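Sharing a structure below in structure tokens format, with a few things to ask.
The complex appears here minus one protein chain, its other protein chains still in place.
We call the chains A, B and C, going by the order they appear; numbering starts again at 1 in every chain.
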Amino acid sequence: MSAVTAPVALVRRRPPASVRRKRFLLAVANHSLLIAAAVAFLAPFIFILLTSLMTNNQALSTSLWPHPIRWSNFYDVFTKAPFWRWALNTLQYSVLATIGLVLSSVPVAYALARLRWRGRQVSFLIVLIALMLPPQVTVVPLYVMWAKLHLVGTLWPVILPNWFGDAFSIFLLRQFFLTIPEEYLDAARVDGCGELRIVATVVTRLAKPAIAAVALFSFLYTFNDFFLPLLYTGENPHHWVLSLGLSEFRSLHQVQWNLTMAATLLVMAPVIVLFFLAQRAFVEGVTLTGVKG
Amino acid sequence: MRLRPAADAGAVSVPASPALARRPGKRRAAWRRRRLVLLLMSPWIVGFTVFFGYPLVMSVYLSFTHYDLLSSPRWIGTANYRYLFHDDPQVWTAVKNTLWYIAVAVPLQVLFAFGIALMLARARRGVGIFRTIFYLPALAPPVAATLGFVYILNPATGPVNVLLGHLGVQGPLWFHDPHWSKPALVALTVWGVGNTMVIFLAAVLDVPRHLYESAELDGAGVFSRLRWVTLPSISPVILFAVVFNVIQGLQYFTQAYVAAGVAAGQASQAADVTAVNLGYPQDSTLFYPVLLYQHGFTDFQMGYASAMSVLLLVVSFAITLVIVLNSRRWVYQAAPR
Amino acid sequence: MADVRYEQATKLYSGTDVPAVDALDLEVEDGEFMVLVGPSGSGKTTALRMLAGLEEVDAGAVLIGGRDVTDLPPKKRDVAMVFQNYALYPYLTVSQNIAFPLKMAGVKKAERERQAAEVARRLGMERYLGRKPSQLSGGERQRVAMGRAIIRQPSVFLMDEPLSNLDAKLRVQMRADIAALQRDLGVTTVYVTHDQAEAMTLGHRVAVLDHGRLQQVGEPRELYDRPTNRFVAGFIGSPAMNLCDVTCEHGAVSFGGERVELGPAVANGSGAVVLGLRPEALEVGLEGLPARVEVVEEFGADAFVFSSAQIGGEETRLVARTEARRAPAQGERIFLRVKPEEAHLFDAETGQRLGA
Partner (left out) sequence: MKRVATVSVLLVASLALAACGGSSKSSSSKRVNLTLWAGWSAGTHELKAFKSLVDEYNAKQKKIHVKVVGDINDTKIVAAIRSGTAPDIVSSFNSYNVGNYCGTGAWIDLSPYLKKDHIDVNEFPPATRYYTQYGGKRCALPLLADTYGLYYNKTLFANAGIKRPPKTISELTADVKKLTQRSSDGTIQVAGLDPLIGFYENVPERWSTSFNVKWLKPGGTSSDIADDPGWRKLFEWQKSLVDWYGYGKLVRFQSGLGDEFSASQAFEKGKLAMNLDGEWRVAFIADEVPHLNYGTAPMPVDDAHPELYGSGYINGTIIGIPKGKKHNDEAWQVVKYLTTDPHFLAQFSNKIRNVPTTKAALRSSEIQPDPHFSTFLKIFSNPHSTTSPIMASGVAYTNFVQSFFTKWQGSNGQGLEGKLRSLAKELDAQVKQAGGGGSAVP
């Protein structure tokens, strides 16, 4: 860059027409592909929405556009099935599991990331292995265990394990804790913080994005979870969560596609709203999982 | 990132020099520290023992028993494994379905995620909106998404076949045709590729600009740059995505279970709905975890289901190991960590 | 207020054979400003962290105010520390950052705020109390870090290269501020730096470390004038001392043909020695060792003449100081004359100083 001031108004040099045309065409091609893909990705949501506004007969016909539009479907869903009950159960599962998961995973991740001790590497490896193995591997004895404790039929078998550290969360938090400069911790130590207090105050404050991501993922996971609630509460509709209720919605309550799609949308709504409220935390969290996998 | 590389690793080994003799105070301090580690690690130690180690051992034990949860397990040697490998007519189908799903869905997920990430990285406008659109399906609860897909792909009244009909094409039977049910599930999976896509996008944007610039100066075209700069730079992320999605594939259950149940549509008064609908149509969506669920939790053959678990454990371990070991060949390592 | 003592303090990182700090013996008097200086890897920071309690002591002891603190956790040592990157909590305001140690000590909020304001006023930071660290410049952050250290009125200040992240001009200014502050407070201070100029200007006494061993400790002038070994001689002073391998015969060395008589240290002694000459001990004149000027660096009044000469048959680089106005030009042929009374002699084998 020349430091000499331009004597006259600067005239930006335009690239030659051929270059501009090529760039323009490339951009158009790229955007057209993106738009086409985006439409394809959005279409299912749109079809679900349209169907949820149809009448019974329309949903069983080949028409795509609802006529008349029946908003009352969304109301009918609640009269057809104990939707509130399911929602409250889901909330109970999500909230209790998420709190326990954060409280138990943070200290473990801290010990794995920031303390020096014999067996640390091996412990981390075990966490990774636990992360890799499908839950089906341990499901039978666990079911037997919960059955012996007479807790099958309740949500406790899906909530309680979260209070004892979750492998994925420990992994994600550890990755983040490793990036916290040691000096923050040293400073706190010198300033009179014990290790427990460092975890409770300094680390949690510094790792807020990671903890938010872990909590969000946990909420999302528990909200979407189907396999474990099916296993443990399948025979007790009193404790069904939304995903379970929704899966049985059609066969159990003899309802048609229009109401099923309305229910489907209602179940999707909370996560989508949550996403728009916490979009950044989501994206950062997802990115964090991919970094140095 | 490690701030004090020298500080890494286990306990201090003290040489036998008299100047370095152990002091009682030091032992006390070391004990204090160990207690701290123990305290911090305790949730995981308990959790691992109770919810992982113990059931893993029990799985192996139960796999050699006949156990219906009503009377105590009865030792029957390898009979479960014999039935598993010789007699069970569904196991081989389930294994094939699962492998098919992994072999098709995982590469497609990686390709789609990578393609979209590349287009997004190149886009000038609306990146935020596009990213949201591509990410949203990943958030949709699997049960809800599956219900949506079963409806949308209904052969007679579903919008997809209706639109195809307007184009003069007779759409396939989707979830009602054993040849199309798995592809329909794969479409559902690819629709939810958002997580992988976001990771890829971050990785692609993270590739240092100067690498592209120097490649361009060296005369590399668009594809050469993709091949020699982008791909090697993000290969660790690709590996992560492959491993992660393979693991997901091995435990693929919810979508298959729901799709089969809803598509079969058999009402609850006929026999035992769940078990008979699993794998609909014609066992084409009978994945290994689905079969395991059927044996374990509709038939309550806990011993046999444990044998299936043990096989799944061995196979998961082997597959993950093979991928990770092979990855050295094609994954570029920035620096030893 | 307290003195600090290292007694045979040793730190050995696992996986290594060489101690990072090797049997360090060092006393810091009450109220003294002690600077630990050395190249990177010399163990100076480790020594400081051992004092802070951030690094385990593998052998020996560390005492503060006569109390053995070797195995005490940092919070029980009554020390305050300023870090190279300041370690200001990004989520706390300046006021909260300064008051953080008080909060840890359980001081009430109102009192914390009063004291933080007081400290901030002392540092000229009142205006910034409500800001977050990200809204401050480097120098301001440094002050906040100082504030956090002094608020608790600890018995010892520890500073780990607190100025190395500042630009040159600010560094000089802050150096003076720190010196003044320490003088006012009179708190024992241990200060780590790799910059020997900083060490020389700040420290009441300076301890030079290399490879985990204490090389010399003393007042700056003493280190400059009587470096105890070849390492200290080379490390202290800028530009560095000229160190030439020469042969001593009968109390004199031959310096490129020039015969230089040395003092009683080597009276009649013979053999290989290292002759140490600070730039000011070499005079550019009309006679003496012939040399060719390679570079001349002018610093206002003075100039350093970098030249090469043949000594003992080997091409050797030599730096001499001269008045800038009389500096030779590049490529010029000059003659260097030694001031024998300013020459240092070191044993070629051990590097130890020979003579007084």
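The rule is simple: contacts are C-beta pairs under 8 Å (C-beta built on N, C-alpha and C of every residue); 3 or more make two chains touch, one makes a residue touch a chain.
These numbers were taken from a predicted model, which means no experiment stands behind them.
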Contact set (omitted chain vs shown chains) is A, B
Using the definition of touch stated at the top, determine which of B:Pro43, B:Pro141, B:Gly249 or B:Gly279 touches the missing chain.
-> B:Gly279
Write down which of B:Leu69, B:Ala121, B:Leu164 or B:Val207 is the residue touching the left-out chain.
-> B:Leu69
Touch criterion as defined above, residue of B:Trp100, B:Tyr212, B:Trp228 or B:Phe300 at the omitted chain | B:Phe300
State which residues belonging to chain A touch the missing partner chain.
-> 56, 60, 88-89, 91-92, 95-96, 99, 143, 146-148, 150, 152-156, 234-239, 250-256
Can you name the residues of chain B that touch the chain not displayed here?
-> 66, 68-71, 74, 76, 79-80, 82-83, 87-89, 154-157, 173, 176-178, 263-276, 279-283, 297-301, 303-304
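Definition applied: only the chains that are shown with their structure count from here on.
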Using the average of all C-alpha atoms in each chain as its centre, how far is it in Å between chain B and chain C?
-> 56
Cα centroid separation between chain A and chain C, in whole Å?
-> 53
Can you list the residues of chain B that touch 2 or more other chains?
-> 7, 9-11
Scan chain A for residues touching two or more other chains and write them down.
-> 181
Name, in rising order, each residue of chain B that touches chain A in their complex.
-> 1-4, 7-11, 33-34, 36-37, 39-41, 43-44, 46-48, 50-52, 54-56, 58-59, 62, 67, 69, 116, 119-120, 122-126, 130-137, 139-145, 147-149, 151-152, 154, 156-157, 159, 162-163, 165, 191, 195, 198-200, 202-203, 236-237, 239-241, 243-244, 247, 250-251, 253-254, 257-258, 261-262, 265-268, 273, 289, 292-293, 296-297, 302, 305-306, 309-310, 312-313, 316-317, 320, 337
Along chain C, where are the residues that touch chain A in the complex?
-> 49, 52-54, 73-75, 79-81, 83-87, 89-91, 100-101, 104-105, 148, 152, 158
Listed in rising order, the residues of chain C that touch chain B in the complex are 8, 10, 12-17, 20, 23, 56-60, 68, 70-71, 73
